[in-house]
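Only one protein chain is missing from this complex, and each of the others stays in its spot.
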Amino acid sequence: MSSVLSVDGVTKTFGGLVAVDSLSLTVEPGEALGILGPNGAGKTALINMVSGFYRPTAGTIRLFDREITDLSLHQIGRLGIARTFQNIRLFRRMTVLENVMTANPRYTRKPLRAFFGFGGRRHDIDEAMALVEFMGLADRADRIAGSLPYGDARRLEMARALATGPRLLLLDEPGAGMNEEETERLIADIHKCRERLAAIVLIEHDMTMIRKIADRVVAMNYGRKMAEGRPTEVLSHPEVKRAYLGTTEGELV
Amino acid sequence: MSLDLALFTGINILLAWSVYLILLTGTLSFANGAFMALGAYVSGVLTAKFGIGYMPAMAMAAAASAVIGVLTGYPALRTRGIYLILVTLAITFFVQTAIENTKFVGGVQGMGGMMGTSFEIVYGSVIVVGALIWLLSRSPLQRVLDAVREDEHVAGAIGINVVYVRLALFGIGAALAAYAGGLYAHHMFFVAPDHFTIIVSVFIVLYVIMGGVNNMWGSVVGAVILTVLPEAIRFIGEWRQGVFGLLIVILLLFRRDGILPFRSVTARSGRKADA
Partner (left out) sequence: MLAEQVINGLVLGSMYALIAIGYSLVFGVLDKLTFAHSEIFMFGGYVGVLTVALGVPIWWAIPLAIVVAGIQGLITELVSFRKFNTPDGHITAALSSFAAGIVLIDVTQKFWGSDPKDLGIPNTIYTASTELFGLQIVYIKLAILIVTLLIMIALQILIARTRMGRNIRAVAESSTTASLLGIDVKRVTQQTFFIASALAGIAGLMLAMRGGFADPNVGLSFGLKALAIMAIGGMGDVRGAMIGGILIGVLEGLAFQYGLGKLSEVLVWVLMIVVLLVRPNGLFGRSVNRELRA
């Protein structure tokens, strides 16, 4: 079976600055790939290229053998890549339910036909509510998204991503700014999402999350791949420890 | 309220909605005075010079304006924020200058010979357009537009073709402005380029901003107030214009989010909320 995602020799430069330097990696079906690296290592730039926010300077990106390198943002979204953002980006003025309903591919793909979409109203609400419930937000479905606490906002962002019917989900530091308890719940939520997806890519600083979620880890620094392998292997890789963590071994394992 | 004023109010409600529709995607258009002029002149020329019937001429004017809207919108919508405001202002200047320099439509002198309009036609149009916008506000399309307006990049990431949606609404708004412009021309029996200055474009936007940008009724309230107010303060006499300006400043100060600021929720879960 072909890889869910294959990134091949991808480079991104901003002016003279090299954010990602001929990086290659694959994500296999059923896998959760962790991407690790210090700030400015090019992790977010990589996700931005995969999801279509940036166009790579060089290299190719494939989703299930289909080249998506030069496709536009919405085309990539329609092909089945969904994402969340480091700083949560919700449609803040809409309710929780509306946020999820908005991502319904029936209407995002044919916007002007959505004008005639009254008929499926009850069905649309039920469908979206199923996801809202799945993420444990049913009791606040009618709240304005902008008023949600951090953890709920993150869960809503994931529910909205799932509503597009993706095959690959990209999570950009979902645990940033969460305490231990919230992180535990987030890990459980991500595990729940996995059953609906072909694969997950997780960018994270938090070692606990990487160890509990990722099947395989790619460590980046200066836009390059530093190490790759099972989480315990990569986390104990001397170069990774030196470059990224600057912390003691105890904290690592 | 005189019939004349009632007709202007109806036409201005349509114009306000033409800006409102474009604004649904986050695009603030100061070009609608230009699209109004296009509609006025195209429908005027077709009826007065080519003897084409009233409604076919109006439809053709709206279609022509939609085409020009899409053609000018394509480059214009690449810009954002204040740049977009300036580009749409420029469209208004271009159209006005083009009309002034076209002898066929009378240049600066303007042209006449239109057919007149009626209360039924104007308010029939208001009701039909209003009903369509109301249906829109209840349809899934409303959420697609809200998404584009609120965060176009996230909207793109969930699969919405943002460029297409913004351009489509720009074209629709241009068509509606042209239709209203056609009604205006027929009601006046005469149009001249200085009926469609930049001030007109700014005022149409003002209707929507003063009324409230988050629902279709704000545009109606804004258009009605700003059309009727100058007549209502006619007793002031020669200081009318200044007082009108002052009242606008004061109204904006006291209703900073518009007179009707609410946004209607498009779907409810039907569940009980948490305490």
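A and B label the chains in the order they appear, each numbered from 1.
Just so we're on the same page, a contact is a pair of C-beta atoms (placed from the backbone, for glycine too) under 8 Å apart; a residue touches a chain by one contact, two chains touch by 3 or more.
No experiment lies behind these values; they were computed from the predicted model shown.
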{"item": "Per the touch definition above, residue among B:L71, B:I199 or B:V265 touching the missing chain", "value": "B:I199"}
{"item": "Hidden-chain contact residue, picked from the options B:Q109, B:Q241 or B:S264", "value": "B:Q241"}
{"item": "Contact with the hidden chain (one of A:N48, A:T95 or A:N221)", "value": "A:N48"}
{"item": "Residues of chain B in contact with the chain not shown", "value": "28, 75, 78-79, 82-83, 85-87, 89-90, 93-94, 97, 101, 153, 197-199, 202, 205-206, 209-210, 213, 238-239, 241-242, 244-246, 248-249, 252-253, 256-257"}
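By definition in this document, only the chains that are shown with their structure count from here on.
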{"item": "Complex interface listing, chain B residues touching chain A", "value": "135-136, 138-141, 143-147, 150-151, 153-154, 156-162, 164-165, 168, 263, 265-274"}
{"item": "In the complex, chain A residues that touch chain B", "value": "51-53, 72-74, 77-78, 82-83, 85, 89, 91-95, 97-98, 101-109, 111-112, 114-118, 121, 124-125, 128-129, 132, 138-143, 160-161, 163-164"}
